[in-house]
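A single protein chain has been removed from this complex, and every other one stays in its place.
Chain naming follows the written order as A, B, C and D, and within any one chain the residues start at number 1.
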Amino acid sequence: MKTSTRFWLLASSILVSLAVLTFLVHYRLIDRYLSRLLMLGAIQSIIALSLNLITGFTGQLSLGQAGFVGIGAYTTAIFTTQGWPFPLALIPSVGFAALAGFLVAWPSLRLRGDYLAIMTLGFGEIIRSLIINLGDLTGGASGFKDIPGFHADGDINRSIGFLWIFLSFILVTVLITNLIRSSHGRAILSVREDEIAARAMGVDIRRVKIGAFALSAALAGWGGALQAPFLNYLAPTSYDFLKSVDIVVILVLGGMGSITGTILAAFGLTLLQEWLRFLGDYRMVIYPLLMILMMLFRPQGLMGGREWSLWNLIARLGGKNREVRHG
Amino acid sequence: MLRVTGLEVSYGSIRAVQGIDFDVREGEIVTLIGANGAGKTSTLHALSGLIPSTGSVELEIDGNRHNLRGIAPDLRVGLGLVQVPEGRRVFGNLSVRDNLLLGAYRRKDDLTKDLENVFRLFPRLKERLNQRSSTLSGGEQQMLAIGRALMSRPRILLLDEPSMGLAPLLVREIFRIIQAINAEGVTILLVEQNAHMALKIAQRAFVLETGKIALSGPADELARSETVKRAYLGG
Amino acid sequence: ADSYGSGPIRIGAILPISGRIAEYGKQTRDAAILAVEEINAAGGILGRQVELIVEDDEADPVKTANAFTKLVERDKISALMGALTSNCSLAITNLAMSEKIPMVSPTSTNDKVTLAGEYVFRACYIDSFQGQVVANYAVDTLKARRAAILYDLANDYSKGLFENFKKVFEARGGTVVAESYNTGDKDFNAQITSIRGFNPDVIFLPDYYSAVALIAEQIRNQGIRVPLLGADGWDEVAGKADTWMMPAFYSNHYSPESQDPDVVKFIAAYKARFGVEPNALAALGYDATRIILQAIKAAGSAQPTEIQKALVNVSGKFVTGNISFDANRNPIKSAVMVEIVQGTSGLTTRYAGTVNP
Amino acid sequence: MTFFAQLLQQIVNGLALGSIYALISLGYTMVYGIVRLINFAHGDLLTIGAFIAYFCLVALGITPLTLTIAILLAMAVTPLFGYALERFAYRPLRDAPRINSLITAIGASILIENGLRVVPFIGTEFRRFPTMTTAQWILMQSTDEFGQLIKVTISQTQLLVFFVAALLMGVLVLIVDRTKTGKAMRATSFDMKAAALMGINVNRIVSFTFLLGSSLAAAAGVLFALSYPQIEPYMGIMPGLKAFVAAVLGGIGSIPGAMLGGLILGLAETLTKGFISSQLSDAVVFLILIVILMFRPSGLLGKAVKEKV
Partner (left out) sequence: MDSVLRVENISIQFGGLRAVNDFSLDLKSQDLVGLIGPNGAGKTTVFNLLTGVYEPTSGTILYKSHNGRLYRLEGMPPNRITQLGIARTFQNIRLFPGLTVLENVLVSHHFSIRYNWLEAVLRLPRYWREEARIREQSLELLQIFGLADYADYKANQLPYGQQRKLEIVRALATSPQLLLLDEPAAGMNPQETRQLMDLILFIREHFHLTLLLIEHDMSLVMGICQRVVVLDYGNILAEGPPDHVRNNPEVIRAYLGEDVHA
């Protein structure tokens, strides 16, 4: 098969599945509770993928990812409340988040490992503190309410939101997958593996890191932007340190550096947390226990840096060369 | 003194050592040579208990036999089996003195004589006693690694490529010192890339090829063997 | 065929059963269970039994909305009792509007909660009313001219009370200095030192009792002896403090010492069922549930839209006082002021007056 | 109150708060220094220590003697939890990537916090920690122009915390720098395998590190509870996080650095709240942290180890 044929085959099969899903959601063959959870899972996937880019692939542990998500969410909330349509509001949301990522990247260039982690944590806390203190703009502690939904005329037609969220999810996944399987992606990976050697091979690690941080923040902001119209209400507590940790947990459980693993874990944990809710206080005992057991018995995460086999198939269809990792 | 039978080491699907038998007799210098990746380091790690292995390793000290299966690395040191690891691995955050003292970690008796002994072999270390060991030159670090191992009063010393990366002058110095240590009654198992020198000072030798012992015999005989010459001595 | 017409009448409850404020959620839930059990024991309403379906929101707004969707979509509830915190309630008020499911929050005091529209009610009075009650008490009864406020800026309950107290106190000619902190802070010495420099006549501490106990002790440790003022979040603070707390006053929904037969009966029933004294949250949870039940009865239907219509007209005597709803679906009811005093074993409270809206 | 008196009082407040942070971050930084693990559960060991002392004090009543007993008991019993954590949650992951241990640590932390909440005799409700009415020492006293009495005071508890922190720091430095076990600890931190080849029982050294670290956490927990007399299962989260920040500020792994970082953090927080804005105090504190890290990427007393190529 020619490359282009394969590409169209892949693209159309994805679009067809999306159309089928949307149809099922629209006619409530998937009920609204499940579709809501699927949307949450997709948004979590986007956010976790953004962390995967900076932490899994670039090797820079970020404990402040929720801050970038918050920037995206609040920016969209502010602009759509001002009457901007969602797609237009997406632009400043992603832009501001990217800018914040850029700002974090600068001082972070000299830091490694745990120092970097604490720096990003600090940035996340500063963003949260700003959200709380920008009273009228963000709603402060009582939260941002009455954010317009995806549909302009206020009709809560879920399939439109569903379409937006899943389209974004597919776009972000494709973006990261294609980026990583390119020379730019290899430059990113080389920074993770050995910065000194990367520089010696002509890789401008400052640029790579700043770019990766900005892109990661932008994608996190994208995820946040989807939250605003979807949730309709934003509270600052949704963007604190513990939420950043949640994202790290998804990443590690899925397998650092694995795209399918991240997605699997994002959906899995979203559903799992919902199913475990009936346990009340015991939920918070069982959940960490699962986390620890997972680390003990499958320390490489669900996918351990590899990709799902069907994904390999897709990758093979989509690209003419196999980049299947061994190991 | 050391008897190894059926030793196997695997890393996942890679079988680095594939069932080797050999022995080292008391007071000998025995050398293990072989190409890159032949499994020499893996063998020594298995003997020290740093990595899991199958097969049997028996150590005989003063007429007492010890089966080393399941014995932790630190206890093996207590029995007298000590390794100088590949790449020196001195404790860079500690001074030369502290490195030496840690070599004698398991001992509770007086160390002055041992220290003097080390300084006699390596006068350079005495000059650098309070220096952070990460700032030593490569050769000095190698001396420190050997000296540190001697502090535990080994009965059998495993040396992993002690001459790697050293200046020619030092290489000869190191081999001289190995002989001196041996003369003081320490049995030596030497892994070397510098086959010329290793075969010169050893009594017996084993050649390891992709995890198996390909040749063995008295060192001078092997040094004359055509196969060894071609494969390891460069013609 | 509609799913509301047959079988038990299903009422949802969304409360924090786990997480940081699980204690509050559990007490409220227990009170709701009590109310439902009582009505079922008396033969139910409209000849049908009532089923209470409780979902845990972990005090997380996103989880609250998930739970709401589940209750509406899967359980087909007729009405919702919840959510507990204002943040969680705000996360679902618009959903309640679009799904046309009436909700009665027992305890969300933030003014904004009921602004979403005609399906959102609450059983508690709102921050602006309570801030006003306490401020007036400070001016009228305590003759205070200078008030210091120490509030939690990350908590909208605390912030709401702070703003409304300040507004009223200043309008009545007083001077206010405010300091803030963050949820979970333990050390308030810096702020207290600043307050000490201001020499206040009273200090207003609009927060929950756990924080209040810590702050109060640090205030006294810095040698400040002026009266401390609080709001309904102080409920139960007496059990966690010592004589240093006094003098201290706070507004509350009801006074457990009340001799009102409804109150006495509720306290006895709750104690018999759960083995502990009900607090104000429990009382509100009980009332919120009973408001819903009364509306269903009045509507003569389990249809959410019918229940909503009936809710607007609910009026009657409840544990926390006489309740009827104003145009914004906030209850019109009175507050009580209580004083913390030395009892036979430790601190207790004493009724110090009723303030009517 | 004059500005000067106010400043002095705020500095006293800041140092008092800072010595608590310092105390907690000592154990944090030591475990990190040896095992390279950010032990997120450190704050929760603090909680456990506080609860042990609580039950002890409730049973015995509080006097200086029983308080000493309670501290010692907490320091003796809490390490069992630390040991179990190391043995069953961290040790199996020693050769795995570091982020895995980090996740396990986070998991352990959530587990302890919420595990305690379902234990019947602990539960979710907060309890008042017994305190002694301690004297306030007046550091400075005068009257201002309006005849108001100005006092700058410090409490016995605050002093106690400060001295215990300084003492434990000294003891810790002695152990790590001077004893043979300390040397073995440092060797283990540098190269575990090489340490094993020296006859060092690496497992025992790591366990010892955790025992010591948890013991320190317990001591910190009791003093923390004494200063802010309210205990509940979540009480360790914030101080744990702050202590982590303090440890990084001082140079993680450096024991005097933890002390310094703690004091600076306490001062920065208090002075910001007192003079700039209590609303922005967290933001300001983290801004300070970021600025310091920009100029000293390995913290104030951390050694900038330039990688030799």
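Here is the rule we use: a residue touches a chain if its C-beta (ideal position, glycine included) is under 8 Å from a C-beta of that chain, and two chains touch if they have at least 3 such contacts.
Every value quoted in this text rests on a predicted model; they were computed, and no experiment measured them.
Across B:20, B:51, B:157 or B:170, the residue that sits in touch with the chain not pictured is B:170.
Of the candidate positions B:33, B:68 or B:188, contact with the hidden chain is made by B:33. Where subunit A meets the missing chain, the touching residues are 3, 7, 174-175, 178-179, 182-187, 189-190, 192-194, 196-206, 211, 305, 318-321, 325-327. Contact between subunit B and the unshown chain involves residues 14, 33, 35-37, 136-140, 161, 164-173, 193-196, 230-235.
As a convention for this text, only the chains that are shown with their structure count from here on.
The chains that touch both subunit B and subunit C are D. With centres computed as the average of Cα coordinates, no chain lies farther from subunit C than B. The busiest chain interface, judged by C-beta pairs in contact, is A-D. If you average the CA atoms of subunit A and of subunit B, the two centres end up 51 Å from each other. Note on chain placement: the centre of subunit A and the centre of subunit D lie 34 Å apart, centres being C-alpha means.
For subunit D, the set of residues touching two or more other chains reads 114, 117, 124, 279, 282.
With touch defined as above, residues shared between interfaces to two or more other chains in subunit C number as follows: 18, 22, 153.
Of all the residues in subunit C, the ones that touch subunit D in their complex are 18, 20, 22-23, 153, 179-182, 184-187, 189-191, 193-194, 196-197, 199, 210, 213-214, 217, 221-223, 240-242. Touching subunit C in their complex are the following residues of subunit A: 31-33, 36-37, 40, 132-133, 140-143, 145-146, 156, 231-238, 274, 277-281, 283-284. Every residue of subunit C that touches subunit A in the complex is listed here, in rising order: 17-19, 22, 55-56, 58, 60-63, 65-67, 69-70, 72-74, 86-87, 90-91, 93-95, 98, 110, 112, 116, 153-156, 159-160.
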